[in-house]
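Note that this is a trimmed complex: some chains were dropped, and none of the rest were shifted.
We just call them A and B in the order they show up, numbering each chain from 1.
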Amino acid sequence: MTLTHPLDHGDGDDKLHEECGVFGIIGGPDASAATALGLHALQHRGQEAVGITSWDGSEFFTRRALGHVAENFSTAESLAELPGHMAAGHVRYSTTGGAGLRNVQPLYADLASGGFAVAHNGNISNAMQLRQELVQKGSIFQSTSDTEVIIHLVATSRYPTMLDKLVDALRMVEGAYALIVMTPRGMAACRDPMGIRPLVMGKLGDATVFASETVALDVVGAEFTRQVEPGEFIEVDFDGTIRSHRPFGDVQARPCIFEHVYFSRPDSVFNKRSVYDSRKNIGMELAREAPCEADLVVPVPDSGVPAAIGFAQESGIPFELGIIRSHYVGRTFIQPSDASRHAGVKRKHNANRAIVEGKRIVLIDDSIVRGTTSMKIVQIMRDAGAAEVHFRVASPPTGHGCYYGVDTPERSKLLAGRMDLEAMREFIKADSLAFVSIDGLYRAVGLPGRDKACPQYCDACFTGEYPTPLTDLADRKAKDAQLTFPVNEDA
Amino acid sequence: MTLTHPLDHGDGDDKLHEECGVFGIIGGPDASAATALGLHALQHRGQEAVGITSWDGSEFFTRRALGHVAENFSTAESLAELPGHMAAGHVRYSTTGGAGLRNVQPLYADLASGGFAVAHNGNISNAMQLRQELVQKGSIFQSTSDTEVIIHLVATSRYPTMLDKLVDALRMVEGAYALIVMTPRGMAACRDPMGIRPLVMGKLGDATVFASETVALDVVGAEFTRQVEPGEFIEVDFDGTIRSHRPFGDVQARPCIFEHVYFSRPDSVFNKRSVYDSRKNIGMELAREAPCEADLVVPVPDSGVPAAIGFAQESGIPFELGIIRSHYVGRTFIQPSDASRHAGVKRKHNANRAIVEGKRIVLIDDSIVRGTTSMKIVQIMRDAGAAEVHFRVASPPTGHGCYYGVDTPERSKLLAGRMDLEAMREFIKADSLAFVSIDGLYRAVGLPGRDKACPQYCDACFTGEYPTPLTDLADRKAKDAQLTFPVNEDA
């Protein structure tokens, strides 16, 4: 069953989006071929651009492209440009800033110590401040990417070794990052002190592999070793030696809980738990927390399917495909003017009228962001003759923006940022609406509940409690305040 | 849930493939925009090429392209080249013969009576013979398409009216066809006497719409009126007048039963029945005919899902997503040499190990063609730790080729064409294997069973009983026989 999330150019799919996936491999032949395949398995984490950098023992090679991995890195010719036993790559959700390929990662620089390539998943929340300081001293930036800040910090660090330079740089940096770094001496992988963004490690023959999700290890045929721990910095040499460092000391880990809700593929293992299981559990929690009399449980395809199976199993209401999703989504089409309302959504989601007609339906979706798609899907069900439409959401209301590498609309566009539950129900025109509770969500991922004093996950998009300072945002608000513009009070 | 079948360049998906989908509309504004949207909804019937022809009251306009509808016909610019109130289009599975765009339909010709455009789903089984006769008399062919034969028959017909010319031409033709024809006087739609290929009619405001499947009517916002009956020839004028003719007299209808099994989308209505219902029923028949002790029912995504739901409901065994399918299939990737076996399949289908490990699995797929994918999927389940793997197939064994517009491997490559049941089980390495019976299939589509004397559907791919003569095939065999090559005894 297709549970990954396809690219939705043009008409949006009303979801939060991971901004990146990373993959790296050192010590095996065909490193770039493995990287292409691994990135392909991470394609759901970023569909706009892709890049791979390899090292052949004497030189670095890079290819970047807009579009999917399969379109750009599946031929022998494209991979022949990327020789060597070490490679790393990156898929990217958006290419903001119109800078074309310059923002596409891995980023690369010739430093005094030799080549330096980096692939970064996350977001540095004091990047603007650091950039201004660097430019003042004479650094010249090639891109608008926050990742480039790390490179210039390394280039200008006074420490002698590459490890020291990089740790020196990361100590100045605030926010979320999972990094894969390549130098002529080997590969390094690290996660920010709280481990907000995911990173795992595996073994493929003699080679060491790093990836955002375990599914990438599966697809290249590698064995899953363990996750890179929050705050861990791992070095791998060409002779296979692996050294682990903890340069940031002890910090309470707070990985992103939305990886369980939506970002990761259901066949991945995140933070030591099956993602599919977590999602089914959320559906079961929902069935207990917000039960409902109905004839059919209908998932909003594809992301609502595991929770719908959980809901159906817990409630005993049959699971049916009341909505059929087309594989062939893509660009927005020109609408013929006579076509009925909602053709745009139907193009993607069509009602299975024979099943739906005259029935009471429980619709299950993973989350509600802007609410526009939810509204249309409720309408599609009613147009197809559904007697009642009850909406159940497999996450708490998403009321706050993310500043850690996830593409979120501003708070005023988030349905839960501007409405209460009843207003939301009214907006999407469902007969009833319920979200899983925040504690229900923590239970579904195997915890007794949310530890309010010291939450076990980053759940800022639900709670507004950000685990790090947000320096650039504060600067911007300060500046906006001087201009006496009204300020968005997210943080 | 995604139940349409995506394009699988390069590594094949081991399915039978419909070769075409057609769509036409007359009498409304933005005819080409509606056609683009309708073809997009029929994209699962043909992914290699697409064409649209429109008529603006004085001229015909045509655009053809390789690739998907969304890539080629979603912009205002592309549609601006196709003005007018009448348009028809075609999606095509394969572009055999390397003839580039010349074989892409609609085909168009300037006849003495004016322009003539035709979109054809099906296959003319005496096309080679007719072509030779036409060339002998001086006709010059532009393409290798069997459809062009129809145009030349019309061009050289001595009858006075276009209707007469076209009926004259179709009387010489043998095989399967669903046709949409445009002339400066209006649109015509017809199905071959047995109605082997599907065609339905709908209403969008004042406009009349024809399409291969009802889902295309849904997506453009049209209302489903009725199917075009087998042997029916419908003319629609620009003033909206609709005339129905039955030029071929009374013939027993025999529509293609594989539309229920796999070709049509589950949200379509074919031959007056819900396709989704038919597939669930087949799963239920299977659970009764070939029950099995197991812990989980796992569909082979995406086509096995409805039958798996039926099987699970009938058997009481829980339905679980034990295999996750990637959205991002596409070209074959270069395999890194160290990667384990089956990476190619994993790229598309990955085991959900957390669910599968240690469990007895019933795998449900819609059909087995060559068996190669089935074998790999069984192996993937075992690699993920499944205790037992039972395989159930929601159609009878596919042992015979189709000559009516479906892309089938030759008999010697069909698993059921060269093996008995036990050999097939051995080949795919399942613990048990069962197919639904031919009568079970007929029951699932609402009949008491197959009428042996006078079958209600074309089921030649299962039974080898072809409802029409196969002239070109017989000619080829005769010629091969003279060369004393061994002959495949399909028919």
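The rule is short, and it goes like this: a contact is a pair of C-beta atoms (placed from the backbone, for glycine too) under 8 Å apart; a residue touches a chain by one contact, two chains touch by 3 or more.
Since the model is a prediction, treat every value here as computed from it, not as a measurement.
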Assembly copy number, counted for this structure file with 2 shown: 4
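To be clear about the criterion, only the chains that are shown with their structure count from here on.
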Where chain A and chain B are represented by their mean Cα positions, the distance between them in whole Å: 37
Residue ranges of chain A touching chain B (in the complex, touch as defined): 1-6, 28-31, 33-34, 36-37, 40-41, 43-44, 68-71, 73-76, 79, 204-205, 207, 215, 218-221, 265-267, 269, 274, 276-277, 299, 301-302, 305-306, 309, 313, 318-321, 323-341, 343, 346-347, 350-355
